[in-house]
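Below are the structure tokens for one structure; questions will follow.
One chain of protein is taken out of this complex; the other chains stay put.
As written, the chains take the letters A, B and C, and residue 1 is the first residue of each chain.
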Amino acid sequence: MLDEARTGHAAAIDTSIPALEMVGIGKRFPGVLALENVDLRLEPGKVHALMGENGAGKSTLIKILAGVYEKDVGTIRIAGREVEIRTPRDALSQGIKVVFQEIALIPEFTVAENIFLEDYPTSGAGNIRWRKIRDDAAALFDRIGFKVNPDARTGDLPVSQQQMVEIARALASEARIVVMDEPTSSLTPTEVEMLFSVIRRLTSLGIAILYVSHKLDEIFEIADTVTVLRDGRHISTQPKTAHTSDTLIRDMIGRQIGDLFPRSRGAGTGDVVVGVSGLSTAKLADIAFEARAGEVLGVFGLMGAGRTELAKALVGYDPIRTGTITIGGSPLCPHDTRTAVSLGIGLLTEDRKTEGLMLELPVMHNMSLASLGRFANMSFLDEKRERSAVQEFVDRFRVKTPSLEQHIKNLSGGNQQKVLLARWLMRGLKVIVVDEPTRGIDVGAKSEIFALIDRLAAEGLAVIMMTSEMPELLGLSDRIMVMAEGRITATMGRDEATQEKILNAAIA
Amino acid sequence: MPQSPDLALAPRPAPSILATLARRNEVALLICLLALIIFFSLASSSFLTPRNLTNVLGQASLAMVAGVGVAIVVMSGEIDVSIGSLAGAVGIPLVTIMNMTESLPLGIAGALLLALVVGVVNGYLVAYLGINSLIATLGTMFIIRGGIYLYTGQRSIPDTAYLEEFFQLGNGRFFDFLPYPALISLIILAIFIYVMRMRPFGRQIYAVGGNPEVARLAGFDVRRVKFICLVISALLAGVAGILLSSRLGSAVHVAGLGFEFQVVAAVVLGGVSLAGGVGSLVGVALGVLILSFLSNGLGMLNLATEWQLVVTGGIIIAAVAFDEFKRRNQKQ
Amino acid sequence: MFRIPVTLLAATATIAVMSATAVQAQEIPERIGYVVNYATHEWYQNVIKGMTDRANELGIELEVRDANQDAARQVSAAEDFMSQGVDVLIITPVNEDGVVPLLRRAAQDDIPVVLEGNPVRGMTTMVAICDYDTGYHAGVAAGEYARDNFDGQARVMNVGLPLLSATVLRSEGFMDGLRTILPEAEMVHDLDGGGNPDRALEVSSAALAQNSDINIIYGINDNSAQGGLQAWKASGRSQDGLLVVGTGGEGLGFINLMATEPAYQIEAAMFPEKVGYTTIDAAVSLFNGEEVPEHIVSPTATMIGDEWQQYYSVEGTTRSINWENVNAVPAADACMKTAADL
Partner (left out) sequence: MTETASSVAPPSRLRALTGNNEIVLIVILAVLCVLISIGAPQFYSVENVVAILRQCALVLIVASGMTMLLIAAEVDLSVGASLAFSGVVAMDVTNKTNSVLLGGLAGIAFGASVGLFNGLVVTRLRVNSLIATIATMMILQGGIYLYTREAVQNRHSIRLFTDLSTGYVGPVPVPVIIAALVFIACYVVLRHTMVGRYIYAVGANEKAARLSGLRSERLKLGVFVFTGMLVGLAGLLLASLMNTGQPTAGRGFELQVIAAVILGGTSLMGGRGTLIGTLLAVLVLKVIDNGIIILRWNQDLQMIVPGLVIIGATWLDLVRRKSDAR
């Protein structure tokens, strides 16, 4: 039924004119040149892959297309006609549908309603046709083999299913251009297959797809053409067939991978500083492991596997149902972050903005927050000592900030992350849990963060690193632990770990 | 449309109707309301009479009408505390115009025009200038009340047109049974329940309050939605003010003092989250009724004002705390 | 220790005598409902006290509901009384225009209504003091005081309340009465003290700073007078050459002030208990369908210095009314000026 509706639509698509042309796009943020003179050209019925490391400018380009940001310079043509996109509404009315990596669904609504959020089917009188919404959604899910109850409250679904709902939404829209930003980051392989069949269905209707990813295997499977961005600049656009993995990686990173992961230490064989046994929470079941001083324990899992939940349970943030956690031999009181911190465990959160930074506060206050006691005499702060300690870390970590008074929201992601790392190191920890430490950080800063993590382990900390990025998992970890559905499914040494083994365990 | 056979295999089966019901905030409120009614019926013989019950519906109507507006604003993620001053203010054009023209419709038009202007100002300040809605509407609350005093010289303006329709509007009964204000409030309630459920705009309000970023990505004009919500809230406060004015037979300069607190309390009691995006108008209606029946029933029991205040305050805390407790338990 | 019972006894005796005369040949209503404006205010507490005393005497069940200064709540409370079927309704309007529809509805239900305090269009009867006259007589007394003590200088700060017509009348009456003695008397600052002690104090401070020649403070109620006086004291001035005139005599406050503050010399007392007492009698008359005047005036008296002791006695934190003397205060037949003249 949807296909029928689309057939008429597709007939209007002229395959000889590019579906989308972006020419000379430039975008500057306060202090950052995010995009410089970028060109992009999508053909109807083709899948165009957009590749690049984090911070390469992919998201900015997509957001310009989606109307979230306005470009500073450049031209956008759709089906040959020049258009201005200033708001998401403009983008939608130009037939551009973006599937974002962050879930863009209203959790309180049903799945079916979210599918039709952008364009409710209404009766002649303008009333929402709830039956149609429900039935069409059900039919749509049927067609792509996605098993979910259309009446379920969206917020109750696991993340991967929410992601699928987002993707299914693209099918229900009248879009001529569908942009997908890292659509597979939280999907299971079955769901990835579902996604690819969705994409093929869309291209068969003459719809142009912009597929953003840095996963090479996916690109080689689904894409027709590949454009690579690096540091906000256009590097190359070539048919997939002209590329090999090596040429793609070279284009994306512009250097050897080895550079990214410096290694200054041997395998960690220190004392056990973290001991977890029988740990269960609302989202975790029967977790047991140990971490030693001087090692990086990588924890891998797909989105929704329970990585973040484990991180939060370890530092006493989330309540624990059963099990024990010991830090340096002392048991941790459940649900009390303060004793956790005083025992020497700290968490560098995945979501910097909502769980790490005090955006309105200066760099100095952000950094010294966890170790104010060191600078205080009867609670009175010795700001001189505090300032010099903070300055020391700013210098050591090469945090780029005009002053210690600068509001931290004005710093780049990488520098923010360094400040948050320094918050913990200043305090002097035994264990640091880092959750997706390089999310949203540009390449240059990424390697600095990696170097810092490596140095921490070398200095004798136990580092527990939660990540969904295979390269950093393999590049940094001494041991790897894989999670799926709240359980540990595999533990392996650095030498025995391969991508396949890890992925298989993550899907289990 | 074929029934999807896969539904049975869905990872999370649809919860049973009973479980869904128990999860609904409205059910808890309804039980609370019924408990109150039963308690007061046992405690006072004059409580459970058709006359008294319909009276309470009439008394609740002002907060009901204004509450619908405030609830919509709160669902959209903002707040409006200027409604009390506005409800008092609309009586001025209403009565003045009626006295001049002997026409109720013209008076109502004048009253609603004033409400519209205030709504547009509130909406503009909040949605387009980006001023925090609590601050903006607190400011307009002061300005309007001061304006009333300044304009009237702190005198009420009597109705000298003696229009029968004007009297009937607030004091008459539909078929000698249901007070007109109750009827009007129920109609407005029904209209907005319909809008929130059946019109795309209603859904946009929830979306905007629930997650403005997502709403923007879905192509909704977040500012426009918030703007319209504040205008609706002002218009409904205007309607409440018209009814109030009719019940008072004049434009009373102190009318509506403290009304905003009553209404916000009822809205929150009705399960609308001050964070936005969550709540239902049925819940709001129940919240209003609970507070109205409480006031009526405690009066029937001859409870002194001071005890009424203490009991009402305690019930608000208990109800909101319970709701919060339930919400947290569900999350776990 | 012995004093209270004696006074109480005297009071009851008087009540008994009075009721004996009033009750002759009258039907007694079973239930009276009173919708008070602001039950927690001292003035109304004493009105209710007077009502309760009288109602108990006559064997009437008196129910009181508080509008708590909310005009809408007042309508609801009256509505509840009507649906319960009280025999007589007494209302102290939050706002006099705001109860016009209520009178009509009560008439439809055949429930007689007595108003307390403020006149309302279409009313049958009202029990109230004469606000203008009360202020006027206090003004005359203040004029005499200023003539004798201040060389005829009278520079008045009015701590007023424009919100209510009653309080505006008091201020007007005060100035008019004052000018009968001292035609040159001037109101140098007319303030809105909100009727609250703290707000009155705040606005008075500013006015006193602006006009250093103020020598009379008039307060439309005891709280306002007190606020004005406290502002004077807070500015560090001596009370020599100052006269404070309060209005109401609603509770213990003015007694305390007259006893301790040298400048607080004149109080326009309004005997709330007497108002309540008279209101119940009016309700009974109305219930019997008797002819009653439109305005039943409840008496007021200007008390100078320690004259209050004639009317009240204080023991601890209770004040007792001396019914004999209060009942002997003559009431005017009609007011010199009412809200209708504003």
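Please note the rule applied: a contact is a pair of C-beta atoms (placed from the backbone, for glycine too) under 8 Å apart; a residue touches a chain by one contact, two chains touch by 3 or more.
The structure presented is a predicted model; accordingly, all values stated were derived computationally and were not measured.
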Identify the visible chains that the left-out chain touches across the whole complex. A, B, C
Answer key for C:M82, C:L164 or C:V203 versus the chain not shown reads C:V203
Given that one chain is not shown, which residue among B:E102, B:E213 or B:E324 touches it? B:E324
Even though one chain is not shown, subunit C touches it at residues 40-42, 45, 162, 189, 191-192, 194, 196-199, 201-203, 205-210, 212, 223, 226-227, 230-231, 233-236, 251-253, 256, 260, 317
Touching the hidden chain in the full complex, which residues of subunit B are there? Just list them. 125, 129-132, 134-136, 138-143, 145-147, 149-150, 154, 261, 264-265, 268, 274, 304-314, 316-317, 320-321, 324-325, 328
Go through subunit A and note every residue touching the omitted chain. 30-33, 315, 317, 337-338, 340-342, 346-347, 349, 354-361, 365, 368-370, 372-373, 376, 379-381, 383, 400-403, 405-406, 410-412, 414-415, 423, 442, 444-445
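In the analysis below, only the chains that are shown with their structure count from here on.
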Using each chain's Cα centroid, which is most distant from the centroid of subunit B? A
Taking mean C-alpha coords per chain and comparing to the overall C-alpha mean, nearest is chain B
Just give me the whole-number Å value for how far the CA centre of subunit B lies from that of subunit C. 37
How many angstrom between the C-alpha centroids of subunit C and subunit A? 73
Counting only residues that touch at least two other chains, what does the list for subunit B look like? none
Under the stated contact criterion, what part of subunit B meets subunit A in this complex? 1-4, 6-7, 9-14, 197-200, 203, 206-207, 210-211, 213-221, 277-278, 332
With touch defined as at the start, can you tell me which subunit C residues reach subunit B in the complex? 39-40, 63-66, 68-73, 75-77, 79-80, 83-85, 94-101, 104-105, 121, 162-163, 165, 342
Residues of subunit B that touch subunit C when the two form their complex: 46, 49, 51-52, 55, 58-59, 62, 149, 153-159, 167, 170-171, 244, 246-259, 295-296, 299-300, 302, 304-306
